[in-house]
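Excluded from the complex is one protein chain; the other protein chains are retained at their positions.
The letters A and B name the chains in turn, as written, and every chain counts its residues from 1.
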Amino acid sequence: MRWFVSLLLITLLGLVQGLSSTGSRLLVVIEESSEKAQYSTFWDDLEGKSNNCRGYKLTFESPKNDKLSLFQHGERAFDHILLLPPKSKGTSFYTITGDVDLPSSGLGPALTPKLLLQFINQNGNILLTLSSDSPTPTSISSLLLELDIHLPPDRDSLVVDHFNYDTASASEKHDVLLLPQGSRIRSDVRNYFGGDGTIAFPRAVAQELGNSSPLLAPILRAKSTAYSYNPKDEAEVVEDPFAVGEQISLVSSMQARNSARFTVFGSAEALENKWFDRKVKSVDGRDSKTANREFAKQITAWTFMEVGVLKVGRVEHHLSSITGDAPGNDSVAQLGYLNPTIYRVKNDVTFNIEISEYSYDQLTPLKVDASDALQLEFTMLSPYHRLDLVSISQTPNSTVFSRTFKLPDQHGIFSFRVNHKRPFLTNVDVKREVTVRHFAHDEWPRSWEISAGWVWIAGVWITIAGWVAFVGIWLWSEPAYEQSKGKKMQ
Amino acid sequence: MAVEVLEPFLKGDTGRNTRGLLRLIILCTIAAAAVASRLFSVILDPWFNFRATKYLVQNGFYSFWDWFDDREASHPVAQLVYEPRKPAEEPKRTRTWHPLGRVTGGTLYPGLMVTSGIIYHVLRFLSMPVDIRNICVLLAPGFSGLTAFASYLITSEMTTSPSAGLLAAIFMGITPGYISRSVAGSYDNEAIAIFLLVFTFFLWIKSVKNGSAMWGALTALFYGYMVSAWGGYVFITNLLPLHTFVLICMGRYSPRLYVSYSTWFALGTLASMQVPFVGFLPIRSSDHMSALGVFGLLQLVAFVEFIRQQVPNKQFQTLLRGLIFVVFVVSMGVLVLLTVSGVIAPWSGRFYSLWDTGYAKIHIPIIASVSEHQPTAWPAFFFDLNLMIWLFPAGVYMCFQQLKDEHVFVVIYAVLASYFAGVMVRLMLTLTPVVCIAAALAISSILDTYLVAENPIPKETQANGQATSDSIKSAADVIKDSLRSTRNPVLGIYSYVSKASVVGAVTTYLLLFVLHCTWVTSNAYSSPSVVLASKLPDGSQHIIDDYREAYYWLRQNTPDKAKIMSWWDYGYQIGGMADRPTLVDNNTWNNTHIATVGKAMSSREEVSYPILRQHDVDYVLVVFGGLLGYSGDDINKFLWMVRISEGIWPDEINERNYFTARGEYRVDDEATPTMRNSLMYKMSYYNYNALFPAGQAQDRVRGSKLPAEGPQLSTLEEAFTSENWIIRIYKVKDLDNVGRDHGSAVAFDKGNKKKKTAKRRGARVLRVE
């Protein structure tokens, strides 16, 4: 019952303070408050004034503001950050990150790469928006470099696509991309950005994701006919563009090991009101309404931990011999056989784990794709077992996965480990250490149960009998001989 | 010393009872002295035995028998399945040999723990509630008193002079060679093993003398006890057969010998096989084969003797020859066959390294690396058994005077033990008893000669020579001539002057011996290993307490389950004082695991980090003496780590790479890259040159100047460094949160950012997904 109550509590809390599972304090870094108006719909959606209650408490701050600080008493002052690009060209701040090579370098002392990284390390989520018509501050680009996300080397270069652009708004420049709403990057990856609308992406900044880091995942990629160039100095001919085709990631995500989320949104302009509901006309003449608003909601929902958050409920393991019936009933816990600290080799052990997924406003049972599996490792130094967990029961807001297996014939300090890391889902790494001991002296089969040992047992008894018999004969043989023998012996 | 003051009264005409009483009193005082001389300082060590004993006392014998040591004393194995227990969320548990665990019942000699357990329960039964800790602390001194008594008994078997036994007892009681292993609180197997050794020998002598099965059975009994207490039982296993064999070769076969040896062998082997750790070794390993062979030989000889009584002599000779030849050939063939086919294990490493002295260094560095296994230089001998070391040969010579069976035993024991003690410092322990016996024989014979009050009447002193009865004949008729120095009869000393001078001199030596023992014990053998004492220039003593400082830091600043990696020397101490799990500890029973630690210490960070992660190590502890000039630090032990790990991974670790081109082992600028990149080097010298003005960094142990810029650590971060830098503790970093490698993460924190990869050369890497 305890766990159920707690889950209930969590759910209630979620309802009370907005949708995000981690918190609702959102810092919007915008340089000039005049621009706020352009994004008003976006703000409303976040604050949830309109249809649904997302209930973020927005704080608008300018990077110029010196009193701005992400941390207070060493703790995060905000749960999420939304960084809008600095509009003004050439306005320069000196960052304290030690490099003064470029005048227009930073976002001010409060938003240095170190601090932003620290914010991520303390489970804060960041949504970073870029824009081609404003230079990306070097502090940002260097932060992105640390995350192995690469931006075009020269400022204000943008992505064009001569086949998928909005003929209505960008008939010459072809720099307003029209893209179908997100398609999943891999078959076995959960898709939180789906839909059948069209997204208009005006004047986007291309990002290229490095190949090394496993934490990166593209959310929205350009079409194969897109490329990135610099309208200023590459107006005539483009050789060796920064990135082309599907390699261009317009919206890319990084989920840190502590599940903090960092999203780079290629075009801030796409979040403005004017693009939220607007007729666009594709090359082949079909005109449609943009789904930017929907898409923005999806992006912010994912980045600010409204979806794709896994919660681990009960984790329990016990000898399967104890409960024949389905686990999850409380008799096990009451008996006290639950989660013993020690097992014996070759025991049959049952392991249960309860996982629920948080989506928007409540915890829902986690469903694992058919092509994917939730796996349990039984490991000491290296896995001795790696087994697929099967879901055996579902509560309203959680799934119980379970597996029964025989422990290996090796004593030591093992650990049950569920290490489930998937793109767009928060990391699950559950580890329970148990000791696996050897057979005790009275747990081996008795000698007479081993048929191979009968020969030896018989031998022993025959020897004993023979000895007794011999002693008997010796004693009852005639005394005279015995005396003489005795003499000899002395 | 009390003994020779009392000597005249004992020799006087006072009745036997008075003498017996006096002897008893003297023995008690000796035992008291033996105990008292071991109480200079008390520190309980090693911790493992103490923990095991506590476990035994708490959970009873059987669960101790089945104990799987993950250092969590809360669950005895037996009761797990049957008794419901509260569901433990995350119990406090700290473990040894993480993560392998240890089947303790099968990998240790239970004798020590069982002994103190029994004492504990007996005292409880007598309604004397004593803390088990006190029993453990005082066990060794108590048993040293018993050892003194046992050596009195065995020496009294050697000679008729009543003083010899008492002298042997006092020697045994206060000789440093034995005190070194039995000071109060040194709770190790040797504490009881030496008593068992001596007493088993006494019983053996007794049984050979009387040829009674009872004494033989008692020998077997105590032999079994010895087996359950100490690995050194192999010494007995080979010494008794050797004695028997020599006796047979000397033509001294007798039914007495037959009875005693057969009884001992049969019962003793059975008894020894009851110890799980020994198990079937007595019939499987070559260490024990000599006993088996001699047993067979003895049966053969007995049979031959029996036949000799039946058949006339002429046929007998031929029969005998043929029989012996056939049996010899057959048995040898069988033995070789078994050894080749692997049924009989070859010599165990430790034992083999005694014979082929170069063997250990090449094949089993883990054994050669232990300081106790180094050969012994002569000062150590003199240090441990001061004047006895030169009384020893004299005593052995006197054993030749009337070469009875027991004397043969002493001679063999003396030769063998002195060889072993020469090869391994540790085996000085087995040498000490025989040295005490022999020295006592020598001194007593001098004193008996020179302490005769009245001028000699031959008959009286003759008693020395011929008090022995029948059994000497059997000796005498085999060996005709006696020693040259004892041909003509004993007359005695004529002048009081010579008596006085010699007695005075001997007394001086003995007093000097007592002083020596006291000095050695108080200076050398009574300083606990965790506290270093150093003399300041002004002569005052300065206590260096870094070890305990560091262990308490660990205890108070790290989570209960934090795994500490260190070289195995410190395993027990960390487990005991810091109460944290360690990867390896002093019980070196798993070579591979130790080699793993050695590899982690001696390879580059990139190689070590995965190892650390795999064993989920949280902290790494190194001992560094460079600042203080403390030579027992890890850099000096480092080569052993390299060798041990090279034994397992010969193509990853290579000892050669840690030496300079000129074959020197250096830590300064000349040091090889492998050396300077090794984790051990980095951890030892990290931040070290911050203590000195630039470029002045100085290692006081190696006496060398260190490189100008110190090593950089990226996967570890310094957590703690003790006052004198002797202990340094590092925390193993977690993986980087945003997926960078540690090097670049450190670089970023230092402030120098990556340069923009503006134009990447060559084919660009495309992202597949």
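Here is the rule we use: a contact is a pair of C-beta atoms (placed from the backbone, for glycine too) under 8 Å apart; a residue touches a chain by one contact, two chains touch by 3 or more.
Keep this in mind: contacts and distances are computed from a predicted model.
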item	value
Choices "Glycine cleavage system H protein", "Cytochrome c oxidase subunit 5A, mitochondrial", "Trafficking protein particle complex subunit" or "Oligosaccharyl transferase subunit ost3/OST6" - which one is the UniProt name of the chain not shown	"Oligosaccharyl transferase subunit ost3/OST6"
Touching partners, among the displayed chains, of the absent chain	B
Candidates B:130, B:270, B:283 or B:491 - the one touching the absent chain	B:491
Touching residue (missing chain; options B:215, B:392 or B:685)	B:392
Chain not shown: contacting residue from B:245, B:316 or B:400	B:400
Contact residue for the chain not shown (choose from B:414, B:437, B:550 or B:697)	B:414
Touch criterion as defined above, residue of B:442, B:532 or B:554 at the omitted chain	B:442
Interface residues of subunit B (partner: the chain not displayed)	357-358, 375-383, 387, 389-394, 396-398, 400-401, 403, 411, 414-415, 418-419, 421-423, 442, 445-446, 449-450, 456, 461, 478-486, 488-495, 497-498, 501-502, 505, 508-509, 512, 515-516, 519, 650-651, 656, 659, 663
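Convention: only the chains that are shown with their structure count from here on.
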item	value
Separation of mean Cα positions, subunit B and subunit A [Å, integer]	54
In the complex, subunit B residues that touch subunit A	62, 65-66, 68, 70, 72, 74-75, 77-78, 80-81, 84-89, 91, 93, 95, 98-101, 103, 105-106, 255, 309, 561, 614-615, 735-740, 744, 748-749, 751-754, 756-759, 765-769
In the complex with subunit B, residue positions of subunit A that touch it	97-99, 113-114, 117, 120-121, 141-142, 145-148, 150, 153, 185-186, 208-215, 217-218, 247, 254, 256-258, 260, 262, 319, 333, 335-342, 380-382, 411-414, 433, 435-438, 440-442, 488-490
